Structures are given as structure tokens and as C-alpha cells.
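Here's a slice of the assembly, chains where they normally sit.
Residue numbering begins at 1 within each chain, and the chains themselves are lettered A, B, C and D in the order written.
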């Protein structure tokens, strides 16, 4: 109860920067449909889209003390991941902590709990994905761990993992799979670009993806008018 | 399990165009307070306001195969209604499917499940009402029905019904009641316009709607200071 | 069942105007972390930030009759608080009632239920905090009380209390504590302004707030690499 | 707004009695995985298992007037289906209404809202499936319809449809499909009885259902120890 891990490898900054543009849906597919946080995680403003290296921080319910500890462990390009040890919607984080993180070059906060001062956070252009927006303050009384593996909104996160977030949600890519996932995202995007053009010209997905035969084999039937069976 | 109905009558395009401006709250009243989808259905961007003829599509949980089938059944002026056969928040629909629908003149997607690529959907100005925004992808393995009557977010929808959606929600008007509902919406709006002006000038609803007598009959009492009974 | 209290003291207009700028998170701290409504209460548009004196209104589920009664009791600078006698998400309030309130100088509606016509409400720049947005209309059949103490979204509200609302939520300040809460908000803001500057210059909260010793006393340990215990 | 349909065909009593023993899971499969109410519908006591012919009843939110009207339309072997016109958890139904229904030979109440007096209902052995248990009473002020098609907890119900309910949930079988669904339930149960015995003797589903080849074709691989990819 209460350790701070100070040394771990971070995903490369360049990989994070390169993958940011693809979006969470593409990255999640490229990773093999894993690592997605639950859909209740929402950005406080819609234009936010980030990628970076995870710093993980556990907090007690209603107690944000460890976030202050975690700030010191954050570096340029990091994303701070905060998860309470039991479910809580309190406003753990506001504009003062954001000022500190922004000063250190941190890209975003991902928190499976609440935040506050969100109007100011948006003005500061500091991106946050959270479970709740709630003015309720917190105390500083109980220790927890920084930079140990955590489960955040249903996803396992190790310090140094690649985290990608946008309006579709948040995905966690294990550090050692980051390069490969970037590559597959590129491939996927290239294919989609071609298909997007064909679809825009009026071709049907049924034909582009050769679905008609398999649908018929499964037994799909086209009928004229509907009759209650 | 797995039929596609190809022939059904659509609500007239003109009726749909005319009713669009009234808004869901007015249309719902004009219809007699029926046909509203549950309040968890939300537009992905606030300015969207559409009306059109329903194409209905069932999907298996986590499986968007039938949406590809339904696209082919869609025409200019339609609204695609998608409902899973059991509750699911996965991201069934993204920018590629939207490209295809937009190309065919489809007005919007209404889905009792999740969507993804929502930033792109907003850039494309393709309106969507959904239960969730979630990057989770889907498979293509299981058949379901297209253009049969479905229950979507608590509302019964037949193919060809008039669907009206805006920031207040989504309402389904049975095709044969569409003309009458348009007419009643016009009447209602005319009355409201008068009342709006009177209210804006400081008259009270209590007087405009003649409520004082009935309130008194029911036993409403005005007292000075409050005393705990 | 069915009284309207017509006389009560209101928090001073000047106090309300002064406290508005501090935001709910600050006011809630200044009050001693009390009086916050539950986090499901959301503004219909993000820029809204208001403070005013409470007029309270109970309503039956699915019945907005008493809101019409309450409107007459509202004055310049008031905020109307509406709470159903049992939980309900119906759209109790739309642009006509908003027209009437705006005409009387009412600052906002706070409702532990649903509202509708929200696009129009936003165009009118009439702020609303609600539990839901829902086109479902209501009837006018059942009496309830106006200007009695009510519980709204978990917070106790007396008529004349100071209500402050912004994007972080809604807080209720008892009328007799309003002056003191304003003063403490000022003090708190002054301290935060200094700290914000220090944090922006790179100082750590750990140092500014002297946390290191107490963390060590509690047993916080810094380790190099992580080992599964 | 406010009609009572007095004539409709009921599913045969014998079919209902015969299908009751199979359970909702089996009947739902036999029907082709349709007609299931949402999983929040729960029995107030676990031993309840019923089947009968639907009488449908709409109610306004917080208003149980129409249930009194619907009681008169109920006969021996019926199941009363109650659905509010907008979502509500109030306690619409208690031991007095249950006394009346039980006296008429009604098998159960299915209500997409709340009930109360549940201890007494259990003592009376009157089965109820509901969305909530809640002491909140209701008024008698607003009309709605009896014996029109309704959507209850996500399922479409016509008067006279076969309704089957047990601890797994509630399923609605269209009246004209009742006989066929009974027959398929019998067939399904016969197959399951054989498989149950084989499984109990230690045979694996993988072998009984011949899954191994298809799993291998899809690419399932068996490995020794796990290695993080």
C-alpha cells in the first residue's frame, strides 16, 4: 500500500505522434480489437485527440492525494491514467492540477472518476476523458500506488503503454505491440481510403466485400411484400 | 431468420420535408403523445434535425452484417433504423457506411446501439442518433431481418413510417397518420405562436390557459409564510 | 397537498451576482463541501453559468401544472427549482414556459426531470440544468406545493437559498450562509491564484502544499523497477 | 386517447398450460429468439412460472387509473400486461388490485414500472414481474388505452398473445405462432434431454455438437504455456 515506481520504459514519442491521427476505432482494430476502455469514458470537449505514454495512478475513493505524487513522475508526452480503488465519481482533478501537468508537457488525463473546473480545462485546451463531471472535492489522507499495472474503465494499463484517445473512446496498446499496431493502422487506413472512394461513387459494400454469396449460403432470402409469419 | 423485404410504401417525401421544421416535441404532441423513442437516444451533434421514411434493420449483438444488406434497400429521403436483437453498445457503424448512405441520399441513421468515427461523421454532416459512442468493432457472421416491423428504443417502427428526429429525441409516426399529424402540427404551432407572443409580453399561463378556477377547485391554497405542518 | 407560499426572504441580488464568477467547485469548497446536487444534473449548453435566489416547485410525475403556478411567484434574479414527487424524465418544460420566465427576469431553471425544445432554449439563451432531455409531454391534473423546502437531485433547497450552477454542477447555499460563503470563495480564489502561478512556473504541489513529509510518515516508498509482490 | 377494446381472440388455454413447463429460455429459442422483454424485468418471488393470454393496458406516468379499467376485461387464464406511456417506477399495483385479479383467475401481472405491497403479494402467491419495487403511490386522473398493441419492456404485445414468464424473464409469443412454438419447444426439450444425459456422463459439448473441425478451420490454436505476444 503506497509505492511509487520511478523507472519504466516508455513507448517511443515518435510512435505515439504517428498513431495519433488514425483515431481510436482504427487503432483498436489494428490491435485485434483489444484494450478498449468502457464506453462511459467521455472527453470533456469533442475536438480532443491524443496519444502518449501511460503513467498510472491509483487513488482511494474521494481522495486525490496520489495524483499530486503522480504529477512528479510525469514527463513530456505522457498521459496520466487515474483509477480509484473502488468506484467513485468525485471531482478528483481541476484546473490547478491541469496547470501542473500542462507545464510538464503531459498530453491528457484519463480518469475513471470525476473531474471539475471543466470550463477552465477546456479554455486551457487540456484534454480529459472521464466517467463524470462533478464539483465534489476530495481529501488527502490515504496512500495508493503509482506506476503499477492498473485496471482503468475495464482496460489493463501498464506504465509506458501507448494510450490513444479521441471522441470514440480510449484504447490501450501494450508498449511492445505499439510499432506493429502503428504499421497495421497504416495498412488498414490505406485499404479504407480505397473503399471510401468506391463507396462514395455508389458501389455497395455487398459487392466490394463480396458478401452476396455468403449471405445466400447462410439462407438470406429476398421477398416482396412482408407477411406476418 | 434472415429475410429482406424489398417492397413497401414510403411516407411521401413532401410530408417529411414539411414536418421537419416543427420539431419532435410538437410532432409528438400532434400525434397524441405516442411513438417516442426512449430518452437515451442522443444525436451525435446538436444541430441535426431530420425527417424521412424508415428502412428497418435488425442486427445480432456485436454483428453489423445486416447493415450492409440494408444499405442497398435505402433510397433518397430514407432514414435507416437499426436495432439489435439483444441490447448492445458496440460501434456498429462508422464513416465508411455513412459514406455509402450519404451517397444514396439517406437522411440519417437511428441506432439503438453504438456508433464510431463520430468526429468524421460530424465533419461529413451525417446525422446519427444513437444509444452510445463506442470504438468497439463488430463481426459479420449472423443473419437477421431487413424491413420487418421492429421495436427500436421502445418504439414500434414499420418500414415506410415517418421518422422525425432532433435534439429532443426521435418520434415515429405511422405512415397513414403522417398527413394528419402534419396538419395538427401546423395548427398546434399556430396556437403556440400566439401564446408565445402573449407570454413574452408578460401575460401569465395561469390566465392564458384559464387555470385559476380549476386550481382553486382542486384545493390550491395561497399562504403567506411557510410553517412546517 | 397544494399550497403556494408567497412570502419568504430572498438572498441578496448583489451577493448572487458577486458569487457567480467563482464557479460551483469553488463555492462548494467555500461552503464546506455541502449542498451539491447529484452529478447527473447537466446544463443543456456548456457556456451557462448562473447564480440566483431559489423558487421551489414540486410537480407530480408526468404533470407540469404546478410550474405554471410557480412562474407567477418568480421575480427578477430568481432561479426556478423543480423537483418531481417521484422520479420522472418527462419533458416538463419547453420554450413557452421559458419565454414566460425570461420575461420575468428569471436566471435559469434547475429541474430533476426532463426538458424539451432544447434547441430553442439554447437559441433564447435560457439556461437549464436537467436530468434528461426528452420530448415526452405532460398533463395538468395534480396539485403539489410551491415554495416549500424540497429535495432536488439529492440537495435540500429552501425558497430564497442561493443557487449557483455551471458546467461542474449545481450547488445550494443556505441563505444565511451566503455572505460568508462569498467571502470564503474570495479568499480561496486568492490563494488559488498564487498557487496557479507557482504551478505554472513548474513548482510541484508536493512542495507547495508540503506533502512530502506526511506521505513518508504514512509509509510511501519510492522504488526503481516494479516487481509483482 | 382512451379506448377499451373488448373483443379479441385469446391464445388457447390448453396451449398456455402445456408450454408453461418449458421455461422462457426454451420457448424463446423455439420462437426463433424473438419477443423477449428486457432483462430488467424481474419476478417478485423466484418460484413463479406462468403462461397465459395477454390483456394489455397503457397507463400514464404516476397514474394507475386504467388498471382498474383493465381488470374488468380480464378472464381466467389471462396475464395482465401494463406499460406506462413514459418511463416510471411508481408503485402502480398492490394487494387490493391483486385480490381483484386473483378473484378473476388472472395468472400474473407483467408491468414495466413499479409495484408495492410485495410481501403481501408473495403471501397471496400472486406472481408479478416488474421493473421496480417502490411504495410510491399513483393518482387516477388520465385516460389511456386497454387492449391495443403495446410495447412493454422492449417487446411488442398484442392482446391475446401468449406470454410466458419465469425467473429467466418474460417472452411474448404471437397468438398465431403459439401452437408451432409449443411443438418446437417439445422437440427442443427432447433433444436437450438426450444431450443432458450425455453431458452428465462426461461427454463434451465439443464432441456432441461436432465443433472441433469448425473451430480449427476458423483458426483456433492450442498452445502450451502462455507468452505475452
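Observations on the model:
Criterion: a residue touches a chain if its C-beta (ideal position, glycine included) is under 8 Å from a C-beta of that chain, and two chains touch if they have at least 3 such contacts.
What you are looking at is a predicted structure, and each value in this text was computed from that prediction instead of being measured.
The complex is a homo-oligomer: every protein chain shares one sequence, and counting across the whole structure file gives 6 copies, of which 4 are shown.
We take it that only the chains that are shown with their structure count from here on.
Looking at subunit A and subunit D, the chains in contact with each of them are B, C.
Between subunit A and subunit C, the least number of touching-chain steps is 1.
Homomeric contact subunit A/subunit B: same residue numbering on both sides for under half of the interface positions.
Comparing A-C with the candidates A-B, C-D or B-D, the pair whose contacts agree for more than half of the residue-numbered pairs is A-B.
For the pair subunit B and subunit C, the distance between C-alpha centroids works out to 30 Å.
Subunit B and subunit D have Cα centroids separated by 27 Å. Within the complex, the subunit A residues that touch subunit C are 1-8, 65, 68-69, 71-72, 89, 91, 94-97, 99-100, 103-104, 114, 116-120, 122, 132-137, 140, 143, 147-149, 159. Chain contact summary for the complex, subunit B toward subunit C: residues 23-25, 28-29, 33, 36, 39, 42, 46-47, 49, 166-169, 171, 192, 195-196, 199-202, 204-206, 209, 211, 215, 218-226. If you check the complex, the residues on subunit D that touch subunit B are 1, 32-34, 36, 38-39, 85-87, 149, 151, 154-156.
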